[in-house]
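Entry: chain A
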Amino acid sequence: MIIKHDVVIVGAGLAGLRAALEASRNYDVAVVSKLFPTRSHSGAAQGGIAASLGNVEEDHIDWHFFDTVKGSDYLGDQDAIEYLVNDAHPAIYELEHMGCPFSRTPEGKINQRKFGGHTKNYGEGPVLRACFAADRTGHMILHTLYDQCVKNNVRFYSEFYVTDIIVKDNIIRGITAYDMEGGEYVAMHAKTVMFGTGGYGRAFKITSNAHANTGDGLGVVLRAGLALEDLEFVQFHPTGVYKYGILVSEGARGEGAYLINNDGERFMEKYAPKLMELAPRDLTSRSIQTEIDEGRGINGENCVHLDLRHLGEAKINERLPEIRSFCRKIIGIDPVEEPIPIEPTAHYSMGGIPVNVDGEVLADGKSQKVEGFYAAGECSCVSVHGANRLGTNSLLEAVVFGRRAGKTMVKFLNAKGVDKADLPEDQVKASFDRIEGFKTRTGEEKVGTIRKELQQVMMTKVGVYREEKGLKEALEKVRSLEKRFEKIKIDDKGMKFNTDLTEALELDNLLQFAELIVSGALNRQESRGAQYRRDFPKRDDVNWLKHTIAVKKDGKIQYDYKPVVITKFQPQERKY
Partner candidate 1 sequence: MIQVKVKVYRFNPENDQQKPRFETYTVEADPKDKVLDLLHRIKWEQDGTLAFRRSCAHGICGSCAMKINGANMLACEANLKNFKDPTNIIVEPLQSLPIIKDLVVDLKDFFKKYEIVKPYLINKTPPPTKERFQSPEDRQLIDEATWCIQCASCSTSCPSNWKNPNFLGPAALLKSYRYNFDSRDEGTAERIHVLDTNDGVWRCHTIFNCVEACPKDINITWHISQLKKKLVSREY
Partner candidate 2 sequence: MRYVKHYGTWGYILHRLSGLALTGYILIHIYLVSGLHNRPAWQSEMEIFRHPLLVVLEWCLFSVVVYHALNGLRIFIIDYFNGARYQKQLLSAVLVLSVILFAAMGAVMFI
Partner candidate 3 sequence: MSFQYEGAGKSGSFAWFFQRITGVILFIQVLAHFYIAHNTWDAGHDWATIIARLSNPYMRTFYLVFVILGLYHGLNGLWSVLRDYHMSAGKRKLLFGLVVTVGIFIGTLGFITMLTLPAVQ
């Protein structure tokens, strides 16, 4: 079956929906997602969305600009960051006008809270910058955007698993997908395609990400022979619930929670005396891991405590109700009475599909565009986050660059019309054959087992701390898992809602770019932001102030580099 639309957006998270909203004012938009739109993982974002509105205390766009650049360990492209911080104001006011229920100040303005790495006057101390809706900010924005899409009659194709993009002569023609409910393979023919497919936290054992976050978009792009950028930078969130990895928002620390080790001390004063618990995530995660590695984890276990008790029940109920609720339900701890055991958890991928500031995908990562192909959100790399993302900048990026990509698509369609280039049937058929091929693989390997081993090795060898030996072992392991993956067996041979098949397809994607993450980390011989190499503990601006671009040709990874755009802030030593 072939479905035709002007615009096809893959992924129904914040970036996808925001772009859909923008484009749906003029064109016929379809949103394709492997979940229902409101199930997207953007909804799990808790803490807030950054914008220097200055509703509560003095704040300036420039301060936000500086913090983001410094937070990125100077790897962020400053032209893109400038768009991010400038567009933050209209983007958030638009969300508010759409009905997003932000928490309010007594005067009725959008309320703001402190967040890690966001400072006043270029690093003097924490500033109230994160606009929030209790600890459900992502949920509120996601539902608001979905509701607006319903209003604009956006066509949703829910539970369609996208398998490939169809590109020919550097022009996007459409996508292929597996309609899980209908039980058939479909091709979607479109003039423009946008990816907002999210991150790949599920490559790691302990992750705050949903089971669905397998970075399918990256796998698809890689398979189409396009480049990926900066994949080695994986953010570990400092406070994931011990053993579960569930995110406890930085908003908790923004409201004043303490990090405590086994000796009962607030150990952050050793690592970031000025910002304490509100230091950026890479630093905080490393500090926690160091405490654990040096034997000061709680009862010698792999965790430290996040203590909210002194905030009092009233404040927790008002500002952090969701955290309290899942702590009680899922781990059986009431943060009002007990500290929460936490450990660093794989959280966000700074790298992704290389795009320019207008959201246009760059085939070679530098300048060559793929006509009609766009990306925004976590799956893309603009790169505003550089080597380390600041909390609350992710929602902002998704909204701001989703909006920009939407506008670019409209401009493109206005200029070029909606007549589509033809859909090459052989490519569509090849894509369908590939999916069908999974079902006929013969062997005894189980998808679940391979995935588990992959997650395990990624967590232990490619985690907060990395070194050459471990990375080499990991690379070997990933490659051997790829071999074993050839011999998987799929129990379910049917067409209807075959999650056995989609899990195999997901694992295929995971394995594809896991290799890139590991080898990228091995390749980059320095420590910058989220990438910390024990054997190269210093940042190396002479050799490594550049983005990694990786392509896979005939199973071999080829590296290329691109300079960082620096406009206003020259790299300095990064201290908090």
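Methods note: contacts are C-beta pairs under 8 Å (C-beta built on N, C-alpha and C of every residue); 3 or more make two chains touch, one makes a residue touch a chain; residues count from 1.
Criterion applied: all candidates are chains of the complex that A comes from, given by their letters.
Model, not experiment: these values are computed from the prediction.
*Asks:* Which one of these touches chain A in the complex: 1, 2 or 3?
*Replies:* 1
*Asks:* Once bound in the complex, which stretches of chain A touch candidate 1?
*Replies:* 35-36, 38-41, 43-44, 93, 96-99, 101-110, 133-134, 136, 139-140, 143, 147-148, 150-151, 181, 183, 210-212, 244, 246, 322, 325-326, 329-330, 332, 446-449, 490-492, 494-500
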